[in-house]
Structures are given as C-alpha cells and as structure tokens.
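For chain A:
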Amino acid sequence: MKRIAFGFALVFALAWACTATAADKVRFRLNWVPGAEYAPFYLGKEKGFFVEQGIDIDILPGEGSTVTAKLVGNRSADFGLAGADVVLMSNSRDLPLVSIGIMTQELPGGIIFPTDSGIKKLTDLYGKRLGVQLKSATEKQWRAVAKMANLDVKKIIEVPADRAIAQLIANKTIDAGIAFYFNDGLKLVAEGVPMSWIPFSEHGLHFYADALITHPGMIKENPDLVRRFGRAFVKAWSYAIANEKETLNSFLRQNPTIDPKYSALKLPVVLKMGQSPETKQHGFGYSSRDRWEEMQKMLISMELMPAAVDVSKVATNEFLK
Partner candidate 1 sequence: MARTVPHISLKDLTLRYRSKRADVLAVDRVSLELPPRSFTGVIGPSGCGKTTLLKVVTGVLRPTSGEVLIDGAPLATRNLAGMFGYVFQRPLLLPWRTALENVALAAEVARKDLSRSERLREARRWLEVVNLSGFENKLPHQLSGGMQQRVSLSRALVLQPPTLMMDEPFAALDEITREALQDELLRLWGVLETTVLFVTHSISEAVLLSERVVVMTPRPGRIADVVEVPFPYPRQGSLRGSPEFALLVQDIRRRLREYDSAQLVA
Partner candidate 2 sequence: MDAQRIARIAGQVGVFVAFFVLWEALVRITGMKPVILPPPSLIFVTMVKQWPYLIQHTWPTALAIIGGFLVAAVSGFTLAVAITYSRWINELVYPFLIVSQVLPKIALAPLFLIWFGFGLMPKLVIAALIAFFPVVVNTARGLNSVEPELVQYMRSLGASWTDIFFKISLPWAMPYIFASFKISITLAVVGVVVGEFVASDTGLGYVIEYANISLETPVMFAGILVLSLLGVLFFLAILLLEAMIMSWHAEIAETPETM
C-alpha cells in the first residue's frame, strides 16, 4: 500500500513538474497596432489553442514590418509578423529570418478610391490626384506596378500623403490613394463612403504579404516549440475562417477600444486574403518556393535587394503540420 501511494505521489509530482515547466513563454510581435487582421491570434489565445500546445503567448503591438523584422532578428521577440518582401530584404542584408507560414497570401496594397469616382482601370488615374506615402513599401510597389503596366506617370498628379490617405480622400484633397484596402479603404466605408480598389496583386505583383517569422537560431535550438507554435497558428486561423462571428466577438472583447463597425468590415476581407487555391490544397499558411523566387527577382529589379539569397533557407512549410 505504501509503495503504491509512493509511486502515485512520484508520478503526480513528476507530472506536476512537467506541466509547471511545459508552458513556454512566447513573445509574439505583430507588425502593426492591434487590429481585426490579427483577430485569429486573439481568438486562438482566448480559446486556448496556444495553451494546449504548451505556449503562453504574449501578443505585442508592432510598428511596421521593418521594426518587427529587426526585433525578431535581434532575438528580442521569439516570433513575429513581417511582410514577405521584408523577410527577403532582411536576409539579403545579413539579418537572417525564416518564414514558417504565410498569413496573407496576397498584397493588401493597391489604389483605393471612392466608388463613385468613375475610376475602373489604371489609366483612369490620368489627370487625377493620387496620394502616395513616400518612403514606404507601397510606394515601391506602386512604381513597379506602374512600370509593368507602362503607365505614363507624368500624367498622374502624385501628392505626398504620408499615412493620411483616408483623411485626404475624405476632404477631397486627393482623388485616389495608395493604401491597404482593408485599412484606409474600409475606414472610409465605415464612415459611409463606398470605396473600391485596384489591387496590386492583380497587376503583376504576386507577392506574399504577412509572413509568420522566427529566427533561424530558434529553429535550431528549439524546433519543437516552432512546430507547436505553427500548429497553433494553423488551428487558430482555420477555426477563424470557419467561425467569423465568434472570432470577431473574441477580438472585440480583448480589444474594447477598437471600432467594432470597422473591424466587422475588415475581418472577412482579411480571412479571405489568408486563403488561396494553394492553401485549399496544402493547408493554411502554405507558400511555394517558386513564388518566393519570383518575389525575389521582382525585388532585385526594383532595387530593394542588393543580391539574391537562398530561398530554401528563407521559407519553409515544415512547421505547419
């Protein structure tokens, strides 16, 4: 009897010790301030998808892909979100990062404009005032798109607009702007202005957008943690895609100061952008080597990357299962 009790106590103690140390604290850095585009992460946190993988996730706000890339590259964050283009650029500048999954399969950037402006195609921009955020990734993308479409940019009046695209469209300082549709575009829709957009992804920029990234050192030292995180990531997003309403409510609960109307408009768009024929076939977060190579070629021609890198070291799907 004593031996059984002792054995029981030992097992109990061991189990308790294991669970006590099993929850890994993970610093997860977004690439912007909390918004509905990150709702599935919040849902995953609330529903315990991360906890069941032994992960205690800390969702931290970000300030742009470049900052998150530097933080992850510096091991100040364990995982993060950053644009796939930034991932390639970082690698080409001796800041190794690995994408373990793709959150947004297509670029969210494009040209946004009020629906009643009469703009249907790129050449309709001639003679119109176009707001551009200088020094940004979207500006570079716009230049590439304009080049590929053989636009005569002299016929377009470019107005430097920094991040005030929505405001400037609202007060009619500009007719159209280069922005993320689900940000500035939907913000205006939420205020009652019907908006349309021409996405860059439909004009030759077939880039992956937000990628889930980590440091190669993390993969080397703790591949198990990376696998568990990847698993939770896929589960959270897959669940969110199937349960939009629940995801929205969970997000709003955890972020009560964010405009619910705007979030309700944004979430379906974001969830849709996480899916593609490839994800339907291979699972959420999948990325193909060919497309990464294509991206890299494009970035080099846009002079954003000084030299090519080994794409096989930059992106992987192995942690998504």
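Keep in mind that, in the parts below, a residue touches a chain if its C-beta (ideal position, glycine included) is under 8 Å from a C-beta of that chain, and two chains touch if they have at least 3 such contacts; residues count from 1.
Candidate selection criterion: all candidates are chains of the complex that A comes from, given by their letters.
These numbers were taken from a predicted model, which means no experiment stands behind them.
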item: For chain A, as assembled in this complex, the candidate in touch from 1 or 2; value: 2
item: Of all residues in chain A, those that touch candidate 2 in their complex; value: 64, 66, 69-70, 73-74, 86, 89-90, 93-95, 134-137, 159-164, 167-168, 171, 173, 304
